[in-house]
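With one protein chain held back, the other chains of the complex are shown just where they sit.
For reference, chains read A and B in written order, and residue numbers begin at 1 within each chain.
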Amino acid sequence: MTGLSRSFVSEEEGGTAAPLRLTAPPAAVLLGKVLSNLVLLGVVSAFVVPLFLALMSFEIAGVPLFLAVLLFGGIGLGAASTFVAAIVAKTAAKGALFAVLATPLLLPPLVAAVTGTRIAATDPALSAGADVIRLLVAYDGVMLTAAFLLFDAVWRE
Amino acid sequence: MGVLSRVAQGILALAMLAVIWGSFLYAKPAANFIGESSRIVFYHVPMAWIASLAFLLAAGYSALYLKRRRVEDDEAAAGAARLGILFCLLATVTGSIFARVMWNSYWNWDPRETSIVLLLLVYGAYLGLRGAVEDPERKATLSAAYALIAFVTVPFLMFAVPRMYASLHPDTVINSSGKIQMSSDIKLVFFSSLAVFTAVFAWMYALDRKVSRIVREAALAEEGAVAR
Partner (left out) sequence: MTPDAPVAAVPSHGALFYVAAVNLIIWVGLFAYLVYLDRKVKGALSRRTPEDPR
């Protein structure tokens, strides 16, 4: 089960980090970057998740909860890694620094997502994972707000 | 050094001695803790509290830097982060010793232990970012932005995620019932210890900022000498 979300992350981190380093031209806007990363993330998940479920013959009892975890977890991961990538793009050592800076920020939503997935695997009720969803939504809100407030300073640097 | 600050330091030293004496000889060991291990609270909790205070200061000065663009604010933020890491490390080590006594294991990846490691990683990453950028202004801006984005995730790290898992950690001082469950002798020593260690932190922080200023002025003078 931990392996499940681990594989998402490696896809997500690899998927978001690489194009972000290229999208450094000053015309781009944070919103566009976040959205494009989320789309990318969604596409990757759309392929990887069914594949993974099929290969591991992993049954999801609570599909709505699982999808909600994927959605809100994805938004949080996307927002945080986009912002970190914006910072990292301004430094000399990009790749290594990205992992160092992003990992501690991404772990709270990751842990929550793992918990949510674990609940969804056995419990069909959406309400069973209410705590997890609440946590993820709070993280998304805080992260997006902070990213938009701070992006200006990073961008103009 | 002014007479006043000498006097203040003397008082601080005496108060510290009183707290250490009180922590060992005045306060009685609390129930529900093995042997004398509850005495660790007089040292462990102030460390954690000061670490939070330092990280709060780091975030505050980072925000100020982004607003005012003053070098002093950047230095203050970096110094607070450094001291925060120091006290966070001390909280980790002292907590680990407590874990050895109470649960017979120095490290068990309890949710609390995990989240404090992540906290150390966050601010270690902050210092890593500072080390990776050459240009001082860019360094200040980027690290201020990271400090703030990291700071908003700290509540998730420290409160939300540990709450989702069962932790062996005793209730934190700010607990759900809103009451401090300590006997009066422990309470007295505990709050004295909190105050005295906070004063020590304030002193160290002032020293740190002074040193940062001296180093910056020395670097400026060196540049001036090279230019001439």
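Operating definition for what follows: contacts are C-beta pairs under 8 Å (C-beta built on N, C-alpha and C of every residue); 3 or more make two chains touch, one makes a residue touch a chain.
What you see is a predicted model; the values in this text were computed from it and never measured.
Engineer: Let's see if you follow the contact definition: name the visible chains touching the chain that is missing.
Structural biologist: B
Engineer: Among B:V71, B:L86 or B:V117, choose the residue that contacts the chain missing from this document, as touch is defined above.
Structural biologist: The missing chain is touched by B:L86.
Engineer: By the contact definition given up top, give the residues of chain B that touch the hidden chain.
Structural biologist: 20, 23-24, 28-31, 33-37, 39-40, 43-44, 47, 83, 86, 89-90, 93-94, 97-98, 100-101, 179-187, 200, 204, 207-208, 211, 214-215, 218-219, 221-222, 225
Here is the rule we go by: only the chains that are shown with their structure count from here on.
Engineer: Enumerate the contact residues on chain B facing chain A in the complex.
Structural biologist: Per the stated touch rule, the residues are 66, 118-119, 121-122, 124-125, 128-129, 132-134, 137-138, 141-142, 144-146, 148-150, 152-153, 156-157, 160-161, 164.
Engineer: Taking the complex as given, what residues does chain A use to touch chain B?
Structural biologist: It comes out as residues 80, 83-84, 87, 90-93, 97, 100-101, 103-105, 107-109, 111-112, 115, 131-132, 135, 138-139, 142-143, 146-147, 150, 153-154, 157.
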